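Note that this complex is displayed minus one protein chain, with the remaining chains in position.
Chain lettering (A, B and C) follows the sequence in which the chains are written, and residue indices restart at 1 in each chain.
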Amino acid sequence: MKYKIDIDGRTREIELIRNSENTRWRVMLDGREIEADAVRVQRDVLSLLIDGRSYTALPDPRGDETAVVLGARRIPYTIADPRSLRSRSRTGAAQTGTRLVKAPMPGRIIRVLVHPGESVAAHQGLLVMEAMKMQNELKSPSSGTVTRIAVQPGDTVQPAQVLVTIE
Amino acid sequence: MKYKIDIDGRTREIELIRNSENTRWRVMLDGREIEADAVRVQRDVLSLLIDGRSYTALPDPRGDETAVVLGARRIPYTIADPRSLRSRSRTGAAQTGTRLVKAPMPGRIIRVLVHPGESVAAHQGLLVMEAMKMQNELKSPSSGTVTRIAVQPGDTVQPAQVLVTIE
Amino acid sequence: MNKKIQKVLVANRGEIALRILRACRELGLSSVAVYSDADRASLHVGYADEAYRLGPSAATESYLRTDRILEIARQSGADAIHPGYGFLSENAEFAAACEQAGVRFIGPSSSAMRMLGSKTKARQTADAADLPRVPGSTQALGSLAEAKRVALDVGYPVMLKAAAGGGGKGMRAVASESELAGALENATSEAERAFGSGEVYIEKLIQQPRHIEIQLLADHHGNCVYLGERECSVQRRHQKVVEEAPSAAVDEALRRRMGSAAVRLAQAAGYTNAGTAEFLVDAERNFYFLEMNTRLQVEHPVTELVTGLDLVHLQIQIAQGDPLPFTQQDVVLRGHAIECRIYAEDPENGFMPSPGKITRLLQASGPGIREDCGIYEGWTVPLDYDPILSKLIAYAPTRALAIERMLRALQEYHVGGIATNVNLFRRILSDRGFRSAEIDTGYLERLLAESSTSTLESGAVRDNDAENAATIAAAIFEQSQIAAETKENGNAAPANAWKATGRREGMRL
Partner (left out) sequence: MNKKIQKVLVANRGEIALRILRACRELGLSSVAVYSDADRASLHVGYADEAYRLGPSAATESYLRTDRILEIARQSGADAIHPGYGFLSENAEFAAACEQAGVRFIGPSSSAMRMLGSKTKARQTADAADLPRVPGSTQALGSLAEAKRVALDVGYPVMLKAAAGGGGKGMRAVASESELAGALENATSEAERAFGSGEVYIEKLIQQPRHIEIQLLADHHGNCVYLGERECSVQRRHQKVVEEAPSAAVDEALRRRMGSAAVRLAQAAGYTNAGTAEFLVDAERNFYFLEMNTRLQVEHPVTELVTGLDLVHLQIQIAQGDPLPFTQQDVVLRGHAIECRIYAEDPENGFMPSPGKITRLLQASGPGIREDCGIYEGWTVPLDYDPILSKLIAYAPTRALAIERMLRALQEYHVGGIATNVNLFRRILSDRGFRSAEIDTGYLERLLAESSTSTLESGAVRDNDAENAATIAAAIFEQSQIAAETKENGNAAPANAWKATGRREGMRL
C-alpha cells in the first residue's frame, strides 16, 4: 500500500511491505528503504524499532483530525492518497472572505463586545462566553467588519452554532 | 429475560425488566421485587445501586469459568437457564472412578514420585514439574491406584496433557 | 465531641471526592456518595458504600443543594459531612445547618468560618491578630465612588477581589482609574454568579509577588501547627497551575515567621481543622496576608508528600475531637513535591474548556509518582463543573529531581479524545525560569506571551529519525484503517479497526 502523507510540514511518500508473518516491515519512505520492527502493545499503542531506536506511537484522533502521538509530541497528519476514504471527506470548506465565529462548546453568552457594522482587528474580543464555570473571550479570527451577531447575552449556545459573522 | 443462576452455593431465579430508557431496572429475584440502578463505567465495570448501597461488579471469565468480581470477592457462577448457550457447552464431563492428572501449564517433568500399581492417598505427591522457574509437586486428586504414568523425567509437557491416571 | 465518626457523607465529586472516600476506607469508616445526573457513572459513586442522587447536573440543583444533602445525611445515618473544596466547603450557612442537624461538618465551626471565610472579614481578623497584610479596604465596596476613593488612597495599580472568592473568580487587576468602572462591573457580576455574592473589595497590587501559603492544622484542644508552605506562584488568571512544597524563596526563618503568623490568625478566630493562610511575598521577602481558605486545598498533596502526613485522615480525626497526634517540633519537611493540575482545556486555543469523551487514558506511575484522579478511559467530562481531571504529583529528594521526575511522568501520561494542558506542563517544567525558581504570580502569563517557537514543542532541532517514525506509524495506522473500512464496511472505530487488522495481519500481540 502506498500513501502520500502530509505530516509535520512535509509531504512524504511511503509504501509499506510486510516481510512475512513476523513483526518486521520493509518501508519505502521518499525512495529510501527503511527496516522497521512494529508490534502492537497496550491495545492501540505501537512499538516501533528502527535501526535500534525505540519509538512508541499511538493514534490520537480528535474530531475530524488524525494525529500520531510520538513521545511528548502530538503530530497531526492527513493522508493525501486518493484511496484514503477520510481524506476525501475533508476536502471542500474553502476559505472565502466571510469568517464565521462559532461556539467551540456548549455554554452561555455573558456579554457581546461589538456591534453590527463595527470594524474589528484580528484577535479583538467579540463576545464573552461562559462554559464550565469559566468566562472566555471569543476573539475575531481576522480583521474585518462585523456583519451579523446571532446571539445576545443570556443565550445558551450549542457547539458549532454560529455566533458572529465577520467579512 | 428469566434465568436460573447457580451462585455462591445457591440457585437463584432472576428476571430482569428494564423500566425505560434510563438506568433503572426492575428485578424479580426469587419472587422478590428489587429496584436496581445499573450503569456501565470503565468499559466492562458495572455500577449497581440497590436501596442506596453501591456495588461495583465486573465480569471475570477465566477459561471455561464465568465469575463476577464484587468488591474483594470473585464469585463464580453458572447459568442454569437452558437458553444460555454457554451452559450447554459445559455439560458432559461427568465424574467417573477414573481421575486424570493433567499438566496445568507448560513445563518440564523433574521427578516421578510413584510407580504404576502403587496405591496413593488423596493429596499425595505424584510428580514434580518445573514451570516458570519453580518446581511444583502435582498431587493426587483422590485416593486410588496409579494405573498409568504417561511421562518420564525430562519430558516437556503441554497444558492439559494427561500425566498420570488414578483409578 | 468525643463520639467517633462512623459514616461520612462526601458532599463533592471528581478527584477530591475519590480522595476523601479512599481516606474513609483506610480509616474503616462507612461512606456515602452523592451525585448529580451528570455524575452517575463517575468513579466516586462506585467507590462509596452508599450513593444517592442529588438532582440534575447543574451544581445549583445538586452539589449546592444544602437541603438535599442534609436530608440524605439524615436518611443514610451519616454522622459527618466532608465538603471537599469548592461547592459548599466555605459556606458558613451550610456549616451552621450541619451543626443544627447534629451532623459533624468536617471543617471549622461556622463562627470561625464567618470570621475568616469572607475575605473582608478575614482582613479585619488579621489586623486584630497583627498580621502584615496588603493595604486596601477591609469592607466590601458600596459604590464606584467608594472604590475610586479607596483605590486612590492605596495607589494604583490595585486588585479587585470577591469577598467570597476562590479559584481566581471575581478578581481583576486595575492599572488606572479609567479601567476601574468596567473592572468593578465584571468582577461583581462574576462574583455574583460564582458565589452568590457580588461583594468586592480593593487591595494594593504588589509588584511581581510570589503567592506562598501556609498549611495549618488546629484541633479542639488548642493545638495548632503549621505544616510548612506551598509555592503557588505559577498561576494563570489567578488560578493555580503548578504548586510545590517547599518554596525556593522560603528559608527556615521565614517559614517560622509566616507559620507563626498563620497560627496566630487561626487561634484568633478559634479555628479548627485544616486551613490555609495565603500570603504574597515580595522580592525583599516581606510577606502580606491575603486570605484564609477554611477548607482542604486542591494542592494539599504536595504538603502530604514533604511532611509524610495525611491531611484528610487528620481532618476527620480533628472533627471527631481527637487531639493532634504530633506537635510542631515533630513536623519535619523532607524532599520536594510538585503538583500539576491536569485540566480539560486547550492551551493552544485560549484555554477553552474541552469537555467530551476521554477515548484513551494512559497514566503515569512508578517511583515518586502519585496521582489523585477522578477519571477513566471512556468517561465523558461533563460541561457542568470545573474541568479538573486529575492531579499528578511528583516527589523526589531535591527540587531538580522532582522536576525531572514530573517530566518523566508527563511523558507517560496521555489523554486521548479531548484537549488537555499536559503539554503546557512540559513547557513550564522545561523552562529555564521555572527551573531556576525565578517565578512570581506573573511568571506564567509572561511565558505564555512568549512565542511558542522558543519552546521544546517546535524549537527542537529537527529529528529526522523521529519524523520518519511518526510517518511510518501514521501509515501503519492508516493501512489498518483502510483495510478495516474496506473489508468491514467501515463500522469499526479507528483504533479497533486497527487492532482487528493488526491481528489479522499477524502483528504480534
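Heads up, the rule we're going with is that contacts are C-beta pairs under 8 Å (C-beta built on N, C-alpha and C of every residue); 3 or more make two chains touch, one makes a residue touch a chain.
Since this is a predicted model, take the numbers as computed values, not measurements.
When the whole complex is considered, the residue among C:Ala23, C:Leu64 or C:Leu444 that touches the unshown chain is C:Ala23. For subunit A, the residues touching the absent chain in the complete assembly are 23, 37, 39-43, 45, 47, 49, 52-56.
Residue positions on subunit B in contact with the hidden chain: 1, 3, 5, 7-8, 10, 12, 14, 16, 18, 21-23, 25, 27, 29, 34, 36, 38-40, 42-46, 48, 50-51, 53, 55, 57-62, 66, 68-75, 77, 79, 83-86, 104-107, 110, 130-137, 139, in rising order. Taking the complete complex into account, residues 18-19, 22-23, 25-28, 40-41, 301, 304, 308-310, 312-313, 332, 334-335, 357, 363, 365-373, 378, 380, 395-397, 401, 404-405, 408, 411, 508-509 of subunit C touch the chain not shown.
The rule we apply is simple: only the chains that are shown with their structure count from here on.
The mean-CA centres of subunit A and subunit B are about 48 angstrom from one another, to the nearest whole unit.
The set of subunit C residues touching two or more other chains is empty.
Residue positions of subunit A with contacts to 2 or more other chains are absent.
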